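A single protein chain has been removed from this complex, and every other one stays in its place.
Going in written order, the chains are labelled A and B, and every chain counts its residues from 1.
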Amino acid sequence: MYNDKESQKIVDIIQNFARKHSLFVLAYGTGCGAIEIPPTMTSRYDAERFGIRGAATPRQADVLLITGYLATKTLKRVIRVYEQMQDPKYVMGFGSCAINGGMYWDSYNTINMLDKYIPVDVYINGCMPRPEAVIAGFVKLQKLIQEGKADGWDRYKKNLDEYRANQKKIITNWVMPDFNR
Amino acid sequence: MEGIGYKILGALLTTLLAFTVGMFYAGFRRKIIARIQNRVGPPVYQNFLDVLKLLSKKTSVNHGIMQHLAPLWLITMSVSTLMFIPVLKDGLFFTNLNFSGDLIFLLYIMVFGPLGMALGAGQTGNPNSAIGVSRGLTQMVGFEIPWIMAIVALMIQYKTTSVTGLLDIQSQNGTWMMFSSPLAFIAALLAMPGMFRYAPFDIVGAPAELASGPISEFGGKYLSTMMTSGSIFAFVKLTLYVDLFMGGASNLIELVIKTFALYMYPVLWGAVSPRFRTEQAVRYFWGWPLFFGFAALIYAAF
Partner (left out) sequence: MSENILHNEQKLLNLLEKKFLLKESRIIRAKRVEVKVEPKEVIPVLLYAKENSGYIHFAHMSCVDWIEDGEFEVVYILWHPEEKINLFVKTRVPRDNGSLPNIDFIWRQANTYEREIREMFGLRFEGLEGRKEFILEDWNNIPPMRRDFDTEAYVKEVFFHRLGREDAKDVREKIQERTDEELPDFAKKYSRD
């Protein structure tokens, strides 16, 4: 009686509601876009209205923002941070650099497609997206969470081998702790 | 038999009340700070959502036994302190264990939680945690001294160490201890922001420099337990202050009004303050608060 589909549905609705309205964003920025986060959080655009607040460490965070171009050296750190975060976790890619390389597409040290290395739930386009666009991205993410479609963390676990192969193609000297699924 | 039933129900009710009130106060704090910064701010029930979400997160971190126990230790401390504090002056449900413990016991049990937290944080092996713990203990040495002096002054002046005894004396005299022993009140009040760890005394979990300090390795359910414990403990501290200095409360509405008024003091101070460094905080506590503590002791003794 307690474990049937119907009651699970109710639990899911409550869970997703809580998850949607309480997004802890890891304070970590990679590219130009890190500078768009302070205005998004402070008085002018006030993202705390949506329950979005900063978290200092990966253990406490739900959302990882990849704010712009991602150097191969940073990718190593990003993967580690991502694997340290606790499920469920979401990733947002900012700007054209994260989507297809942007103006750094032919640089020897920035990756071009973020979603080949870690699963991305929402992309925001622009170079750089303004705070309004960032907030729109967050609202989109909330919608996905409500519908249960923001399942990047699940995909990462299921397709771990594929992601690992892609990551190892770039990080040739792989010295990282094991991913604890 | 009936008595025990009432007692258990009362204990549950008290905990629930402390949790709810503490959570709403934290929500109000976020809202008030947002309004001061000219923002809209999150809804007042935001902290409930946070706790719910943190509870629904998976946790796959293991650093050792003490790391798993630390949040439990904290919440044990909060609830047991709550049990020994008279929430209302009289009443069926909120009596709990008021008559068993006295102020000295309370002082002891209130540092029990941070100690467990320090052990747990130490085991995670995160350097930020270690720095945070050492800062926290330093700060505790800072604010505990004026605070204990104020309480000892009360004990000497009224020749009792029991909280209920002090409450009775206040209702017999018809005046609050805030007015009958003002020096002790000032010392305790000046030490209060340190106890709450809001700005400018948030040096323990400074997010920008320490990555939230001792709790930096705790996420998910651990963090939600800590938030719960924190909100219960905030209520405990406020109630203790109200009991000692503001004549207690005879019904819940009075209690909420008094504690909220008291709560506004660290919140509003924190909303407009930057952060102290550790030695600045200690220097502050060993300045005027200590002076008033001494003055209260001398006033009580003679």
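The working rule: a residue touches a chain if its C-beta (ideal position, glycine included) is under 8 Å from a C-beta of that chain, and two chains touch if they have at least 3 such contacts.
Source: prediction; values computed, not measured.
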Please identify which of the visible chains the hidden chain touches across the whole complex. A
Among the options A:T42, A:N112, A:N125 or A:Q146, which residue touches the chain absent from this view? A:N112
Across the whole complex, list the residues on chain A that are touched by the chain not included here. 72-73, 76, 99-101, 105-109, 111-113, 116, 166, 169-173
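As a working rule, only the chains that are shown with their structure count from here on.
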Mind checking the centre-to-centre distance between chain A and chain B? Centres are C-alpha means, answer in whole Å. 36
Flag every residue of chain A that touches chain B in the complex, lowest number first. 14-15, 17-19, 21-22, 27, 42-43, 46, 48-49, 51, 53-62, 86-88, 180-181
Please give the residue numbers of chain B that touch chain A in the complex, ascending. 30, 34, 37-42, 46, 49-50, 52-54, 56-61, 128, 207-208, 210-212, 215-220, 223
